[in-house]
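Apart from one protein chain that is not included, each protein chain of the complex appears where it belongs.
Per-chain residue numbering starts at 1, and chain names A, B and C are given in the order in which the chains are listed.
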Amino acid sequence: MRALVLEEKGRLSLRDIDLPARPGPDDVRIRIHTVGICGSDVHYYTHGKIGPFVVREPMVLGHEAAGEVIETGSSVTHLAVGDRVCMEPGIPDPISRASKLGIYNVDPAVRFWATPPVHGCLTPEVIHPARFTYRLPDQVSYAEGAMVEPFAIGMQAALRAKIKPGDVAVVCGAGPIGMMVALAALAGGCARAIVSDFSAPKLDIIGAYDGIQTVNLAQSDMQTAVSAATDGWGADVVFECSGAASAILGAPKLACPGGTLVMVGMPVDPVPMDIVEMQARELRVETVFRYANVYDRAINLIASGKVDLKPLISATLPFAESIAAFDRAVEQRPSDVKLQIRVADVR
Amino acid sequence: MRALVLEEKGRLSLRDIDLPARPGPDDVRIRIHTVGICGSDVHYYTHGKIGPFVVREPMVLGHEAAGEVIETGSSVTHLAVGDRVCMEPGIPDPISRASKLGIYNVDPAVRFWATPPVHGCLTPEVIHPARFTYRLPDQVSYAEGAMVEPFAIGMQAALRAKIKPGDVAVVCGAGPIGMMVALAALAGGCARAIVSDFSAPKLDIIGAYDGIQTVNLAQSDMQTAVSAATDGWGADVVFECSGAASAILGAPKLACPGGTLVMVGMPVDPVPMDIVEMQARELRVETVFRYANVYDRAINLIASGKVDLKPLISATLPFAESIAAFDRAVEQRPSDVKLQIRVADVR
Amino acid sequence: MRALVLEEKGRLSLRDIDLPARPGPDDVRIRIHTVGICGSDVHYYTHGKIGPFVVREPMVLGHEAAGEVIETGSSVTHLAVGDRVCMEPGIPDPISRASKLGIYNVDPAVRFWATPPVHGCLTPEVIHPARFTYRLPDQVSYAEGAMVEPFAIGMQAALRAKIKPGDVAVVCGAGPIGMMVALAALAGGCARAIVSDFSAPKLDIIGAYDGIQTVNLAQSDMQTAVSAATDGWGADVVFECSGAASAILGAPKLACPGGTLVMVGMPVDPVPMDIVEMQARELRVETVFRYANVYDRAINLIASGKVDLKPLISATLPFAESIAAFDRAVEQRPSDVKLQIRVADVR
Partner (left out) sequence: MRALVLEEKGRLSLRDIDLPARPGPDDVRIRIHTVGICGSDVHYYTHGKIGPFVVREPMVLGHEAAGEVIETGSSVTHLAVGDRVCMEPGIPDPISRASKLGIYNVDPAVRFWATPPVHGCLTPEVIHPARFTYRLPDQVSYAEGAMVEPFAIGMQAALRAKIKPGDVAVVCGAGPIGMMVALAALAGGCARAIVSDFSAPKLDIIGAYDGIQTVNLAQSDMQTAVSAATDGWGADVVFECSGAASAILGAPKLACPGGTLVMVGMPVDPVPMDIVEMQARELRVETVFRYANVYDRAINLIASGKVDLKPLISATLPFAESIAAFDRAVEQRPSDVKLQIRVADVR
């Protein structure tokens, strides 16, 4: 099977590789249509590792995928050949302690696409457990289906936040994940979201959505902006999506008394937090690790039109140009939010 | 001061009546612009009582109001003369046990506009505590401001439901409150709402909103519809807004395992509930009594454009025609959702 | 394998029956030491069915069990031969939608010991999934281990109640489950529990525990008692464990504003509930269906001495006298809370 293979740090090939051929009784076989490129894919390409996960063997990249069911295992009942689907890339041990509790995202045994040593999905066909494969309604395109994975992180953040209808949100950082969080927060009940970043092009993209106010940190102070927007009370929920030490230190001051701080950004090292400031407002802090039980919710919101992710798809390249696509992703053009690869084109 | 006075059951007058003239230090004086007519106002008119609340003395009607601040008490700091505002009609004892807990809506000492023996606000000027008076942003009209009160009940239902982003809601009953609940549920994070009623005109009005699916109970079975819409899983949240015994009995079957049932409708007498059916799905049931701490949230959602209540204002009549407005409300025309009275016109 | 078999309604045999002999890779084989008799076992004996579950083939009874691991499947790591254990009797489909959400108790595919057509555990050896088999600390006896199952229902009720430290609880009904609920509520953070029943012997048993106040409904009115005990405010949590229509109707009046009502008792038919009364206090109502993820918590509380279930074990009979034990259970002696059968004696 042809696949985009990360041979080692810095070297990609589009070549044939042996992958599983037959679904087990609870699996489906899927013809991949579209795969999005995630920052983690790019990071494995440029650095060969993320934290403890090191690429030691050639590994197929890609974990944001949508496609068509072309075969179903013998025990699969809720999916049929021809179904248009997207896939949750992390597969936990179904009988682990975390899975029993419903928090399968924190199961240490999770096997996750394109996380060494597990192959990803940038290949024309994959085998996947049916229970982590979700049908797309007719009005949701494959391209949108491949956006469900990054949006799921925004959904997890919105769920953990326990948004109350009419909340005012702050989102620190307008990278792809910050944008996903802002849209999930709005769809999830916030009245509006104040999004900050130093990049004007990014702020222009997310600022084009209804309900978003942007603050360019190169020109304005976030605390002043939030205070003005909330009559001095502060935001109900602050989503920290930048991972930047200064943003993390200042985040508590943006929240209202009794408010919530959601840590989405992942600073590599420990960073100083102002605990007394958090206590003075008696904040609750939530953390986010991937997602669990949100794919159906995400698809519901996209299908109903409450969330439109299409403006965030910056370009779509054919499978044959996968390496070029990754090299463009490495550039980190300010106006690129999400690059996608249309895999089905090579068939 | 001129006012719409319910003299006794069945008899209204538009006449002068003595009302408080000066705000206390924590109060504001407000020139009333618009007042909506609520079913409870109509019920006092037609029945002279609601449960234990009996009209024994002439009482000014009306509790859904917006207007302009024309005087502020000496301690008021967050409001100024000229502010456009709407008012929360129930005033609790600020030092009661319920108030201390933040659930002032269930304070037995609440004094509520147009609930005997407390006068309402269908009069050109009222005195009101500043802390229950909320500024309207420029983009929210007085007519919308007067809709905040009924919408607040929808907000309270949505809050109590603890909606998770992407939930599917069911709303049983498309009366004014059912409509408010459906809109609050959508704004509050639901992906879509399935609204049922026997009245086609009502379903047409609410069905015109994005995200609403309607089920006419004269033609279709709700359980079948919900099952079809949710792949047989059931709705995450069922809002019971009809108060009808049959709807209440059948409501648990519409919910998914682990789902939520919110009791908004108020059946006069105890009604049978299928407890074993609720247990089999391990449902949580929430009840709603008026609202607390939701006005600012409601205004946020209206101001941001996430909720549009204007289509629910069926007609606006001048203060001089208040009695005619009430008589029209008594008719309960199927296409009338909310009638409003423009009080400022008489000045 | 010898077993206590319900041949059909009203007829028990202690006889040999074919049961699975070898554990699968994720299973363990357990030598059963003690089994408690549950009201449901007795109901199958006397009525041949419970709701839709009808005994059509001979079925081994018993689902409250503790014993010793005597063989482990090849993939089992957290248990070893010789471990003293108790077992959760309901086995869900690990890849069902409910299981993914962590609410495996409401998985419709659950297979539950001694629920037709699934055999129970009143037999010297059983095969059971390791993930639903829990090690008992040294200080917890087999007899206590066999009490974990009924106590787990109390734990589930206490969990669903979301008890806040220092809450005052009411428990309506002092049957075995009401007693378990009262003890779980106290261990779970309640300061005290007011338990009502018509049976003086039952009230004497539960009233001997610290923190329990009893109300004999033959002599006293519960609403008066609760009001007196709470300065007129009402109880924070009302656990309805009687299943009696009158108790269910009156339960809301026992709760404080903003309080919680937990429906544990299972009335066969729909019963009238006073919805307006629940709304006036804005109660939350929780329902309970078996339990999920509580066994380890229950064992923790028993092991630490916070819960002492030994006084509720009224008598222990040898396996050879199982039929006599069931016949005594049918008598429902007021002073019998839990009868247990010591299975290991027959070895």
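Just so we're on the same page, contacts are C-beta pairs under 8 Å (C-beta built on N, C-alpha and C of every residue); 3 or more make two chains touch, one makes a residue touch a chain.
Because the structure is predicted, anything quoted here is derived from the model rather than measured.
Colleague: If I consider the whole complex, including the chain that's not displayed, which of C:G36, C:G120, C:G175 or C:G188 touches that chain?
Modeller: C:G188
Colleague: In the whole complex, not just what's shown, which of C:K49, C:H78 or C:K310 touches the removed chain?
Modeller: C:H78
Colleague: Among the options B:Y104, B:F151 or B:F239, which residue touches the chain absent from this view?
Modeller: In the full complex, the listed residue that touches the missing chain is B:Y104.
Colleague: Using the touch definition up top, pick the residue from C:G10, C:P25, C:G166 or C:P201 that touches the left-out chain.
Modeller: Per the contact definition at the top, the residue touching the missing chain is C:G166.
Colleague: Write the list of chain A residues that the hidden chain touches.
Modeller: 51, 97-98, 101, 103, 105-107, 160, 233, 248-249, 257-258, 263, 266-268, 270-276, 278-289
Colleague: Could I get the residues of chain B that touch the absent chain, sorted low to high?
Modeller: Residues touching the hidden chain, for chain B, are 26, 94-95, 99-104, 129, 131, 293.
Colleague: Residues of chain C in contact with the chain that isn't shown?
Modeller: Residues in contact with the chain left out: 78, 155, 158-159, 162-168, 184, 186-189, 191-192, 210-211, 231, 294, 296-298, 300-301, 303-306.
Going forward, only the chains that are shown with their structure count from here on.
Colleague: Distance between chain A and chain B based on Cα centroids, please, to the nearest Å.
Modeller: 38
Colleague: Between chain A and chain C, tell me the centre distance in angstrom, where each centre is the average of that chain's C-alpha atoms.
Modeller: 42
Colleague: Pull out every residue in chain C that's touching 2 or more other chains.
Modeller: 101, 103
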